Structures are given as structure tokens and as C-alpha cells.
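With one protein chain removed, the remaining protein chains of the complex are shown where they sit.
Showing chain A:
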Amino acid sequence: MLKWIQVLWPSFLIAAVAEAVFFTVIDPQELYLFGEPVDYSRIATYSIGFLGFWLVCAASSLSTIFLQRPAKEINRRT
């Protein structure tokens, strides 16, 4: 449980901040996806944007707790 929290929660907080800053500055309708203007609704773009930010932040948190594993845990043979 705690590992889930450690990966998903800080990334959620930072993703919320990133989302707010990014979409305050950038109108989703000004974005391009593979050279084509984004034609999703704004709600869809905001939502995908948020989930994207969350995913990237969670990947970072996941690498942090992966690299943080103590020697004991790595050396232990199962």
C-alpha cells in the first residue's frame, strides 16, 4: 500500500500543478499532434493532458523508489 502511495500520490500532486500551469499558459486548441491540429474537445485535451502529466511524474517516482532500494533488499536471494 505504502509503495503505491509513494508512487501515485506525489506524482498526482505535481501533475495537478503542472496541468494548471501548462493549460493556463497554453490553449489546448493551439496544440499540434503529429503535425495535425488537436481536434479533441477541450475537456478531453485537459483530461488526457492531466493523465499524461501524472504518468510521467509517476514514472519518475517509480524510478526513485526503485533506485532507493537498500543494499539488503537487492542482495537478498529468494
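The criterion applied here is as follows: contacts are C-beta pairs under 8 Å (C-beta built on N, C-alpha and C of every residue); 3 or more make two chains touch, one makes a residue touch a chain; residues count from 1.
Heads up, the rule we're going with is that contacts and distances are computed from a predicted model.
Note on the omitted subunit: UniProt lists it as "Cytochrome c oxidase accessory protein CcoG", one of the names in "Branched-chain amino acid ABC transporter permease", "Electron transfer flavoprotein subunit alpha/FixB family protein", "Cytochrome c oxidase accessory protein CcoG" or "PadR family transcriptional regulator". Residues 1-3, 5, 9, 13, 24-25, 27, 41-44, 46-47, 70-73 of chain A touch the missing chain (whole complex, contact as defined above).
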